[in-house]
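Heads up, one of the protein chains got dropped from this complex, but the rest are sitting where they should.
Order of writing sets the chain letters: A, B and C. Residues in each chain are counted from 1.
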Amino acid sequence: MKNKYSIFSLIKNAFSHHENWQRVWRDPEPKKEYDAIIIGGGGHGLATAYYLAKKHNLTNIAVVEKGWIGGGNTGRNTTIIRSNYLWDASAGLYDHALKIWEGLSQELNYNVMFSQRGVMNLAHNLQDVRDLKRRTHANRLNNIDAVWLNTEEVKKFCPIINTSPDIRYPVLGGTLQRRAGTARHDAVAWGYARGADGMGVDIIQNCEVKGIKRNGDSVEGVETTKGFIKTKKIGVVAAGHSSVIANMVDIKLPLESKPLQALVSEPVKPIIDTVVMSNAVHAYVSQSDKGELVIGAGTDAYVSYTQRGSHDVVEGTLKAILELYPIFSRMKMLRQWGGIVDICPDASPIISKTHIKGLYFNCGWGTGGFKATPGSGDLFAHTIANDEPHKLNADFNINRFISGDLVDEHGAAAVAH
Amino acid sequence: MSKNLRITNSKFIDQTSRISFKFDGKTLYGFKGDTLASALLANDIHLVGRSFKYHRPRGIMTCGSEEPNAIVQLGNDSSMTEPNTRATEIELYEGLEASSQNCWPSVNFDIGAINNFFSPFIPAAFYYKTFMWPASFWEKYEYFIRKSAGLGKSPTKPDKDIYDHKYLHCDVLIIGGGISGIIAAKTAAQNNLNTVLLDDKNNLGGTTLFQNNECFKINNTYSSEWLKKEIESLNSFKNLTIKTRTTLAAYHSYNYLLARENLTDHLSLIEKKDKIRQRLWKIRAKKVIIATGAMERPLIFNNNDRPGVILSSSIKKYIDYYGVKCGQKISLFTNNDTTYETAISLNKSGVTINSVIDIRDKSNSSIVKEAEKLGIKVHWKHTVVNTNGYKRISSIELMKLSDDGAGVVGNKSKEECDCLGISGGWTPRVHLFTQSGGKLKFRDKDNIFLPDKSESEQISIGSCNGDFELDDIIKNSNKSIKEFLNLNSSDYENLEINCSKETDKKNIWLLPSNKPLGKTKPFLDFQNDSTAKDVKLALREGFKSIEHVKRYTTTGMGTDQGKLSNMHALGIIAETAGVKMGELGTTTFRPPYTPLTFGTIVGRNVGEFFDITRRTPIHDWHVEKKAEFENVGQWKRAWYYPINNESMHEAVQREAKAARDSAGILDASTLGKIDIQGSDASEFLNRVYTNAWSKLEIGKCRYGLMLNEDGMVYDDGVTTRLDENHYIMTTTTGGASNVLSKLEDYLQTEWPELDVYLTSVTDNYATVSICGPNSKKILSRVIPDLDLSDKEFSHMSFKNALIDNIKCRVMRISFTGEHSYEINIQSSYGKSLWEKCFEAGKEFNITPYGTETMHLLRAEKGFIITGQDTDGTITPVDLQMDWIISKKKYDFIGKRSLYRSDTIREDRKQLVGLVTDDPKEVLEEGAQIVSEANKKPIEMVGHVTSSYFSPNLNKSIALAVLKNGKKLKGQKMFVPMKNKTINVTITDTVFLDKENKRLNA
Amino acid sequence: MFLINCPYCGERDQSEFSAGGEAHIVRPKQPTELSDDQWAEFLFMRKNIKGVQLERWNHAHGCRKWFNMVRNTSDDKIHAVYKMGEKPPIK
Partner (left out) sequence: MLNYNSPIMDAKNYSGIKISVTESVIKINLRGKNRDFITKIGKELSIIPPTDPNISSGNEKLNILWLGPDEWLLYSNDKIDFKNNNSLEDRLFDQISKVKLGSVTNVTDHWVMINLKGDNVFELLSSGCPFNFNDFKNSKGAVTQTLLNHIDVIIHNKNINDLNLFVRRSFSIHLWSWMNDSARFI
């Protein structure tokens, strides 16, 4: 078990000039065989391992990561956490996650800085209003805290938004989920890694999966850059690279991996103390504890694994930011980057068994996976351990694309008259 | 009292034009050509800011974009102030006001400095390990963390400045106007290539511009003299564009580059007015030559962060270029030759140099000999182990290095000084190269990362390519330029170059001290306060990857993006982890190279130009009539027409009533219109719509429903057969462009065999829709010679007509359920036609109505609006429109999906009507529906898609999608609102005139 | 921003084009004959290749023609473009 982190441990270690801290996780060589292997050392993968060990006593397991843990979308997203989704299935899934977030720092004894500063979604046209109200009503009846704010209330809640009726797409109102907020993305990966490692899970970095060995229609192990590892259960949590793994076993997934970009400004003193999202004009913004404005841009329409997107997407996003926050015009972009997001046709994830025994997929989170990390890990662990989905992820199986029972979270398409 | 440290012989500073400015409220003076930094130094001000975490006093450390410390708030006007600007880059202008950041109450006395005393308890990433108890307290902890974090302050009012964009296409783009960039520019220009040369400074020449040292000569003149002539010669080329004050921000794939040109930041407040502040150049270059030079490295030793500790080459620039002495008793600390150039320059200007502390055992280069000749004292094989002084360095402590360089030996000696120049060697600026996707290689000789291979059409030349000696720079640059541009010769073949060559090299990433590491503060990232200790802590805790160490310690994540700190961080990681730096690799350099103003990225696409506004030909009329407008996609549509300050509700009720009682008129010009011609036009329509088209007679209209391939309703509209092979299709306003490209897609890729041509004519026609019992009378006055009898002109048919000799198409179709006509006329006559109809309708009280009333009227009749009553999850069957799905047709877009196991389910959500028990109670659109009032948890069985108070039925009506709704007609349901539950009854979707009497009235 | 060589108009900036996803997924001629699985295969399932991929692009703001592209999705390098109906050039 790990030493407990606290203010006292900090003081204690100060006297030895912090030279006696233990490793947050070991750096083991892979064993010959594991009871289960998780492919992908991102937040979802590490969380899956953590809950497999914690709730299902599967401790002889490994997480294999081709790079460094948390280096994919976990470390590249805008850290927005909310659960105000439209459909019952989604609401159940994301609120399950949100409930875990609320106690995660304590559970992991690692401060993931979950900050419930609220997430506000703005409406800019009449169909937006209908869609967001519909969502708010659904949330309320699903016991998810969500309130509708009129334009004045929006202004009151976040005074720096330009709510003038004269702008191109005036703010007609918005929904607010107060329990929603942000967290420190790296800490989530590190905290779960520390927790899992403490229970004996092997976290193996710089270990790329090259192939999956099958015997008939069940899995036997994975070929990696560190050799063959035997196992009967494989959980694939490879986000943008899910299809790459799937292609190893000739499975086609309903996924496209596209570039998603984000950027931060230079750090400034507190200026916006909540998260504001606007789908219609596409501007998401919050401010990190460090003081940087964290801004999410959109995806490009083409498949790419380069972690680079096109400049027009960034320009379009900042255009929208200045439309809603003209005071940010003199702020400066410090850093921009891209991630690879695996997107499902219905904008909902897949947490599912496959027709191959012992092979499970957790993917398709698109642009919104970070918020689900704890819930996704918990439910995927359950699915792997019991070879059966939990009721909360039953609807998110692969077969829905065959039967047509999609969980379409796009909401209304173009407003039409 | 601050003393003047200005010497008089600088050619680059106009000492006749004095400029006054304010720093921290104090009025000071500088000269034209100064930067804020050089002006402050001239006033003997070093302390300019406080560090991010420990709030330690910090001073100016460099003379360029890599500055980590001298970050100031520029201006104090709430709309024009700018946070986190680098004093080393701000050109001085009359009226400039700047202030220190991240300190309170003042930079001289900063409460936050208390953190410095707590520093033992707050090592790297301490915050992950605490603030967890009690859970509910995080919000409070976070409040204080946030308050103490951040650097400058955001403006609080909108920016008044203007920004602009320009596209630029060239044969050769050269980034950097130093000696190699200038050689490249001239060579390219001489060969008639369309050439562009960028430099971020206000003049060309780089550091050679002020290199007046005997040891560096070209053709027997100072290298500076030689270069000046070259620069002058550039003016003669018409095909060469030179942009100074222009920083290359981002290098994207396919040689697409973004550069920021600074147009007014250096001008006085008056001169700035109404000019474009910054312009973003979007450059597409056939070939790119990177000549961005190198950055000097600091040295990492105990307390290396005090104000007065400055990079040695910056001290040289301050004295040689700005004519400013950084101190009066200066010590220099180095591991390489370039510091001796600084020593010689200082010596020439009469500045006292205590000594040069050099970690090397010796050096035999000519420049070192020259320095020693001038009597400059050198401590070979020594290191600085500590510095003293709080707000300004006052002395240094030095000791002899052990032979292996791992420790120090002998006695400590002290040297009084007011400035310490440090130099840890040089780092090529490879940022742009890596941004473009280029891979780096490591050179052990001098521990640098160099450009290796690159995919794109580009080369790096000069010191950004690892050439540091004058002769190598010129010879190698010339060679690679010729190869890159395929040239046989250039002007730079046989130059006579004399320069001092560095003979001895030695590098120690973390210099040893007489104290244990734990008791020292050797800073790596000066802005984020991360030390060598922090990096070692991260490694100890198992953070192996560079990216992990960077994120865990925040090294290199400040506003300078680690320009100074990265190499040493890597060095220390490699050393501690015992791996070769080459194998370790680097962290990725992400764009932009230096922070880029949001306003610049957005350009003039703000306010009016944030997004396109589309207007109908009749728009002005609506404006004159004080209509309220609704945004529909990019269109402005008249929403309703309030008269003598009616509320929206009142206006809509009036309009809706008038339309059914007598006549209403609607501007329907925004509907998408696609002209379809070709011998397979009918077959094409059969494939794209759910219903059958072959049998539609010429002159008749038909409503069509278009699906996605997944079977969900996508778009709808009326299509008219104008001729045997000629149709005109209408689409929804929002769907118009998507429908056209979707149809083009099918034609070009799936059905190329079809002889069909699609042409958008949306903008070609204005569409005036007249409805109501009197519409026929009105139309007969507008087009007297058109036979409007039901026999001649029945519902769902069309006629060509002439109005005042202008061709137009008249359709008798209805979206309101009323007898109504749509007149399509070429847009130029739309407004006139509208007015004509309005005139003709006056005696029938013809009433203009907007989109809101249109919605209401069609809802009374149970007509759907795709996108409102459908949401991409609704099939035609769900809409109870089975009648529109042709059973005969073999196939159409989306057909197969209608027969999947889930889409054939009987209990899907289906479109129904709702009436409230209380007819006055209007449901909220989006409200959810449940089957039992007080059951918990409540299962939601559907939601309200459209809801209005109908003035014609004098009751509230609504459309909804409801689970199994088809079968539930007549049943009660409940709509639970926040504070009440509304009882509703499920009805048919048609509320008014089920028998369609009015259509033919 | 890519520089795309439209087979009809020549080299143009990426902003003039729209991407249409994986190429050579032919719409079944007889959809009604297919099982739900086979239909879903056509409708939703994609190779989503990391590496050289054949994909569809449309010169939406130019000649409005659809065409195919050979592009490496792991470095965005465009190897070739070819017209609809033509065979993909050897990768």
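We adopt the following convention: a residue touches a chain if its C-beta (ideal position, glycine included) is under 8 Å from a C-beta of that chain, and two chains touch if they have at least 3 such contacts.
All values reported here derive from a predicted model rather than from experimental measurement.
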Displayed chains contacted by the hidden chain, counting the whole assembly: B, C
Contact residue for the chain not shown (choose from B:829, B:949 or B:974): B:829
Contacting the left-out chain in the complete assembly, out of B:122, B:276, B:584 or B:977: B:276
Selected residue (touches chain absent from view) among B:194, B:576, B:708 or B:886: B:194
Option touching the unshown chain, where B:214, B:452 or B:755 are the choices: B:755
Touching residues on chain C - with respect to the absent chain: 1, 8-13, 15-16, 61-65
Touching residues (missing chain, whole complex) on chain B: 162, 164-169, 194, 276, 282, 284, 604-605, 608-609, 612-617, 635, 670, 675, 677-679, 723, 725-726, 755, 757, 759-765, 803-807, 825-833, 836
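By our rule, only the chains that are shown with their structure count from here on.
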Interchain centroid distance [CA atoms averaged], chain A/chain C, Å: 29
Interface hub residues of chain B, defined as touching at least two other chains: 252-253, 256, 710, 897, 900-901
Chain A, residues touching no fewer than two other chains: 308, 310-311, 345, 402-404
Touch list for chain B against partner chain C, complex: 252-256, 284, 437, 455, 709-710, 741, 744-745, 748-750, 752, 890-891, 895-897, 899-901
Touch list for chain B against partner chain A, complex: 52, 79-84, 120-123, 126-133, 135, 138-139, 142, 145-147, 149-159, 161, 163, 250, 252-253, 256, 258, 282, 516-519, 533, 537, 540-545, 547-548, 551-552, 554, 559, 561, 590-592, 595-599, 601-602, 605-608, 610-611, 613, 630-633, 637, 670-671, 710-711, 714-715, 732-735, 738, 851, 854-855, 865-868, 870-873, 897, 900-903, 924-928, 930, 937-938, 940, 943, 945, 976-978
Residues of chain A defined as touching chain B within the complex: 5-7, 9-11, 13-14, 16-19, 21-27, 67-68, 71, 75, 88, 103, 105-106, 109-111, 113-116, 124-127, 129-138, 140-143, 160, 167-169, 184, 186-187, 190-191, 205, 265-271, 281, 287, 289-291, 308, 310-311, 314-315, 318-323, 326-337, 345, 400, 402-406, 408, 410-417
